[in-house]
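Here you go, one structure.
Left out: one protein chain. Kept in place: all the others.
Showing chain A:
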C-alpha cells in the first residue's frame, strides 16, 4: 500500500467517513469520542478484513492440508510479516502474536522467573500502568528479586538522573512504557535502553500507548522486548504482539503449554516448537491477527508522520482552550507528549465532570487510569482524561470544551 498522503493536506472529513461509529448519537447528541487511549475506533477497512475472513477462509491454521487452512495460514503469516516490517524487526519469528499488551508482559515476566535470582534488581518507572507493575511484583515474590521505582517529576517526566543512580550491575531488567497512558508523556526510551545495556540489563518497553502515534523501530532502539495491542491502533481487541530479540526468546521457556507450541509429544518427553510457535500455544486469534495487519495497512496509508503532526495540532488546540477555563489544572505537562490531556477542575471530582459530559455525548475517561501510583504522586483521586486520535476534529474539541464548561457551571 502506498504511503503517499504525507504531502497531501490532512483531510479529517474524508478520514471520518471510514469510521461508521462516529455517526452515532449518544444520549441524544452526536458522539464525540475522546477515549482513544483506552481503545481506538475501527475503520471499515478493518471490519471488511474481519468479514472477509469469516466469509471466505475461516479455518484452523498451520496444520491443515486442505486449501482453506492453507489460505488462512498464508494470510495470518502475511500479517505477521506486515507487523514485522512495521516495527522493523529483523526476523518475522521475533513477532509473537499475543492476546494483547498485558499478555505479552506476563509472558516475559513468567519467562524471567527461571532467569532471575534472589537479590537481582528490576527497575520500573513511576509512570507505569498497573499491568506493567503487577506482573513484576509477582515475579519478585517468586524469585526474591527486588523491584525499584524510577521516580517522576511534577511535569510527569521520569527523572533520568535517578534512573542512572538506581541502575547497577544487580539490575537485570528495566521496564517502562514508551508513552504513559495516564499523562501521555513520551519517555526517552532510547537513552534508557542504551544505558541499561551498558550494565547488561534487558529492557522491555510497553508500547501500547505509543504505537498509535509513533512508529517504533525496534532495531534502531535496540530494545529487547516491545509489546503492543492491536485495539489501540484501529485493530480489534484481544490481539497484540510481543516483539522479542531472537536470542532472548530462545532463552525464555514457553509460557503456556498446548497445541501449536510443540515439536513432538510423548508422555516421557515433549520437545518444543521453534520460534514463534513456542509461545503461541493453542489456536490463535487468527482473524484478529489478520485484522491487525489490515489496521497497520490503514494507518500506514495515512502515514504516521501525518497522524502525529495532526494529533499535535489537536493537542495544542485543546490544551489552549482548556486552559481558558478557570480552575483548570493539567497533569503531565512534559514537552514530549502524545495527544492526551489529563486534567481536573479545582474543587470538582473527575467523576462528576465525566458523568455530565457523557450526558452531552462526550466520551472521556475518568478515574485513576490503572495508574494509581501517578495519582498518589499528585495526591488526587483521579483525573479526567481526554485522548485524541487522528479522526477527531477541531469541532469535536469545541463541543468537548463547551460540555466541560457546562458541567462546571452545573456543579459550581
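In the analysis below, a contact is a pair of C-beta atoms (placed from the backbone, for glycine too) under 8 Å apart; a residue touches a chain by one contact, two chains touch by 3 or more; residues count from 1.
Assume contacts and distances are computed from a predicted model.
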item: Chain left out of the displayed complex - its UniProt protein name, from "MBOAT family protein", "Cysteine desulfuration protein SufE", "MbtH protein" or "Aldehyde:ferredoxin oxidoreductase"; value: "Cysteine desulfuration protein SufE"
item: Residue of A:46, A:139, A:228 or A:356 touching the missing chain in the full complex; value: A:356
item: Touching residues on chain A - with respect to the absent chain; value: 27, 348-352, 355-356, 359, 366-367, 381-382, 410-411
